[in-house]
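The structure's right below; bear with me while I get my questions together.
One chain of protein is taken out of this complex; the other chains stay put.
Going by the order they are written in, the chains are A, B and C; count residues from 1 in each one.
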Amino acid sequence: MRRTGVWLIGARGSIASVVMAGVAAARRGIAPLAGLVTQRPEFGASDLAAPEAFVFGGHEVRAGALPDIAKAVLESCRVPYLADALREDLAAIDRHIRPGIVRGAGDTVASMADAAAPVDTDAAAMARIRADLDAFRAAEGLDRIVMVNVASTEPPMDPQPAWDDLAALEAAARGTAPVLPASALYAWAALSGGDAYVNFTPSLGSDVPALRALAEARGAVHMGKDGKTGETLVKSVLSELFARRNLRVLSWFGQNILGNDDGRVLENPRNKASKIRTKDHLLRRILGYAPETRVGIDFVQSLGEWKIAWDHIHFSGFLGGRMQMQFTWDGCDSLLAAPLVIDLVRLVELAQRRGERGVVTSLSSFFKDPMGTEEQRLVRQDEDLLAWIRREA
Amino acid sequence: MRRTGVWLIGARGSIASVVMAGVAAARRGIAPLAGLVTQRPEFGASDLAAPEAFVFGGHEVRAGALPDIAKAVLESCRVPYLADALREDLAAIDRHIRPGIVRGAGDTVASMADAAAPVDTDAAAMARIRADLDAFRAAEGLDRIVMVNVASTEPPMDPQPAWDDLAALEAAARGTAPVLPASALYAWAALSGGDAYVNFTPSLGSDVPALRALAEARGAVHMGKDGKTGETLVKSVLSELFARRNLRVLSWFGQNILGNDDGRVLENPRNKASKIRTKDHLLRRILGYAPETRVGIDFVQSLGEWKIAWDHIHFSGFLGGRMQMQFTWDGCDSLLAAPLVIDLVRLVELAQRRGERGVVTSLSSFFKDPMGTEEQRLVRQDEDLLAWIRREA
Amino acid sequence: MRRTGVWLIGARGSIASVVMAGVAAARRGIAPLAGLVTQRPEFGASDLAAPEAFVFGGHEVRAGALPDIAKAVLESCRVPYLADALREDLAAIDRHIRPGIVRGAGDTVASMADAAAPVDTDAAAMARIRADLDAFRAAEGLDRIVMVNVASTEPPMDPQPAWDDLAALEAAARGTAPVLPASALYAWAALSGGDAYVNFTPSLGSDVPALRALAEARGAVHMGKDGKTGETLVKSVLSELFARRNLRVLSWFGQNILGNDDGRVLENPRNKASKIRTKDHLLRRILGYAPETRVGIDFVQSLGEWKIAWDHIHFSGFLGGRMQMQFTWDGCDSLLAAPLVIDLVRLVELAQRRGERGVVTSLSSFFKDPMGTEEQRLVRQDEDLLAWIRREA
Partner (left out) sequence: MRRTGVWLIGARGSIASVVMAGVAAARRGIAPLAGLVTQRPEFGASDLAAPEAFVFGGHEVRAGALPDIAKAVLESCRVPYLADALREDLAAIDRHIRPGIVRGAGDTVASMADAAAPVDTDAAAMARIRADLDAFRAAEGLDRIVMVNVASTEPPMDPQPAWDDLAALEAAARGTAPVLPASALYAWAALSGGDAYVNFTPSLGSDVPALRALAEARGAVHMGKDGKTGETLVKSVLSELFARRNLRVLSWFGQNILGNDDGRVLENPRNKASKIRTKDHLLRRILGYAPETRVGIDFVQSLGEWKIAWDHIHFSGFLGGRMQMQFTWDGCDSLLAAPLVIDLVRLVELAQRRGERGVVTSLSSFFKDPMGTEEQRLVRQDEDLLAWIRREA
């Protein structure tokens, strides 16, 4: 049986703990896996890895005991019954979690980090991460590793000339000045060893010309950015209504409130800038014109793991008459993200076995800002995925 | 230039007055036509009739002056500036409106009717309608007529054995007992003369085996039922989110409130039964299973032409966690319906010229309960329409 | 220490189980009581009974184990952690629960009843209930008993001549034809023994002239009807905005969906009639005129204990301009009702000790349809309560 390692960046965060708890619960027969895209009948014929066989590890900058964190997250998600039964399984995984890096992750994350690995250069950071992955592979006898970034959003970094060329990047990385944000250092480490990389956050990750070239060269697959779990997911189907019916969207205002650490990090305007960037441009793409849009995100601690979005859509139709629609989305972000992370691991693992290399654009349906494609419509993205899965099934 | 007659059943109702006012405004250059599906670039190459050249007539059971009715409707729709400029044009159309029939339209419509044509048998009703259409064609020198039912919803009638066979139907129609509801008598009259028929309401219309056979025999085209303008339109895109993401819909509750005469007619539980029937089954079709569903419709007079829908969607995902989404749709029903009526006239007129006969299933995107197809997903329906329009463009 | 017995009608229902679990949890120090009106500082000086000392019993027509029922209810209410710790306490209470009567409770309740007491006449029913109360007092050495009706809503019964006079009622009750609905038989039994009676439901209860006279005669206190826990509670404050600002409410439409057995019983239109009657008239009272109003209640099983209300308010102001407001209330009905039940027991117990008799109108703030007063404004009702509590504090 193939052994697949799943290496999570942000391994003691909300999404990671739900992913690991869900797989452990399925393995123990306590709760079946549910809500995976890859559980739909259309995926039945494809030879996807069984999530129950995943081996977990990861990087994390905060101390804390994974079983306790998972218990708190699952309680906030209103599925509290699991946590106690999984204490030992989660504690075992916790021992595979290695200190992460805060270099290039922004001040807010740095201020929350109490268990980060000290590194002086980007090159040292990358080497350390790579060594952790190699040790994981060796210790667990893994066939493949998929790294998934589920850490909090980092601030955007202005593009650097060294990003365009791997040799230049390697040279710059030996200096003390950061040349890549944390997310890209992780991606670099994964891809340099031929491992798969998935960026579930709006951070930079592998979206760097030199890293794209590296992936092609090493035969590694990767994809991102920013998991499409809530308000943007709704937008990516609902906007089709207006486009197909030729109703003109005048303005689309969206406001998100959320209460977990991801929300706390987004309180920092620099981190928020990365996030809003990926949430706002799909309407122009789907509608074919640019209505007034705004996307707000605010931290409301009492909500815990829940993210509530209110969207107001103002549109005009026949005779210029103006009408409106509103929706609220009231979802547990981690519960929505976790199955997609598992789906993505299964799908990139398949892509690796199929011998693909570089960006796996067929996975665009999972992301707010899909690499390698301008397609933003969920239905079309999903049709692309189904075509891809059928290709060699 | 081709002359197309548009014959509206419910010609002094809200939808009809907005259709006629909109076309008259465009003809006079006061307000351009906007919000038609057939104005999208994808329809540019097809040889569709210009709405400005439509000639209007219709049947109506209520007295009243069309210019006054249109003025009130347009004010309620918040596009009040038009009505005065169009008084004469609408008065001219008004003179082509003929007394309609209430036979088989239900008690509520009958109680509102003060200008209905007295008829003793279904056959007499049908003959009278047919004579009105023939007179319209002759008087206006029309190439083609498209009848569109935009009247209030009638109560459902239990299927009759005579519906299955045209000869049996003709025999039964000579008796004094009604064998068809009003909507079907209109459809019969149109199809028997080879004219096109569109059913924008949930009433029976042409959805009768004998009338389907008649359409094929006479080379007439027809389609229905029930224009997809508001809450159901949203459902037909939004439900794809849950299907494609494998999120299980536990319940989907929808409540509509509306204030115009269509709402008043739906106060009668028998009329409402027809309506709810077409609004409720698409979820099962799209999702592939049957969640709990309810659809309510209530009359709130103060809303005038506006229909407000609130939908609450309860769904579960990973680990069985339960989440919810709500939306409100706040639309002017007549403004939403009118462009679709114009689109449908253009499209069935094209189908006629293309030599099609029978049900035009490619127009499914316009209907809540499309004849001849089980497809309910708006995006797929629209793709079907685009494929059809390209076929011989 | 005074011993107060609390006798709940519907003792294995959702509200009763939350009341009993909450008091048991407080007694064991697992969870403090919270959210009681009588915990506000203004009530500090009054000599109210400690809920922890309440002794519980009640009537119920359905079989089932209270600990299991409470566990399911608390899980649905998202406070699942308590149920296991309270198993024994709840099992002890369960032994005090006696078979209730379905006579006059309606077909729906009758169809759900598998543990009802068989009785042939109203008089026999009343006597049996009275005997259960006397046995409870004797067994537990109680100073006072407060009966609270938290059973499902029964259908309305047309007023009978015998309701006006106690002697006539006693005579009629000996016949086999029902002369009172179940709720009134319970109230009769309580009041006839001088015990306090609170009607938390829209059922008839003690709102019968002969029973009112009986209460005065026996020195018993009572109050009702229909606990104000959700949508109506919001209405009773929000409508003041429109009244005080002289904004004219054109229409106020409310729709409730709920998933527990109370909702299931309301599926029956006869039971629903009682409920809607008490929810709809307060607007006229507060506003001073009668806007268009509708209140809908529908059963959506997936919601469990949760009741979600959507209200749409259409109003006009300066220059006749029309505006709107909407709200959704997303509450756990039992969690909202339980503290009010405890408050009411404390307050009527105090009224008893103060020597009051008859209807305690000062408790109007707790009810949708308060007996003995037309006041519907929450703020004024609460001021009345504060004045009453200060009176002899």
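Definition applied: a residue touches a chain if its C-beta (ideal position, glycine included) is under 8 Å from a C-beta of that chain, and two chains touch if they have at least 3 such contacts.
The shown structure was predicted, so the numbers you read here are calculated from the model rather than taken from an experiment.
Undergrad: Among C:1, C:34 or C:177, which residue is in touch with the absent chain?
TA: Result: among the candidates, C:34 touches the missing chain.
Undergrad: Out of C:240, C:298 or C:356, which residue would touch the omitted chain in the full complex?
TA: Residue touching the absent chain, from the options given: C:240.
Undergrad: Take the complete complex as the reference. Which residues in subunit C touch the chain that isn't displayed?
TA: Where subunit C meets the chain not shown: residues 18, 21-22, 25, 31, 33-37, 39-40, 74, 77-79, 82, 233-234, 237-238, 240-241, 244-248, 316-332, 335-336, 338-339, 365, 377-380, 382.
Undergrad: Since one chain has been left out of the picture, which residues of subunit B touch it in the full complex?
TA: These residues touch the chain not displayed: 78, 80-81, 328.
Undergrad: For subunit A, which residues touch the unseen chain?
TA: Spelled out for subunit A, the touching residues are 250-251, 253, 255, 257, 292, 294, 296, 298, 300-303, 308, 310, 312, 314, 322, 326, 328.
Note that only the chains that are shown with their structure count from here on.
Undergrad: Compute the distance, rounded to whole Å, between the mean C-alpha positions of subunit A and subunit C.
TA: Averaging C-alpha atoms per chain gives centres 49 Å apart.
Undergrad: Taking the mean of the CA coordinates per chain, how far is subunit A from subunit B in Å?
TA: Averaging C-alpha atoms per chain gives centres 45 Å apart.
Undergrad: Counting only residues that touch at least two other chains, what does the list for subunit B look like?
TA: In subunit B, 322, 326, 328 touch at least two other chains.
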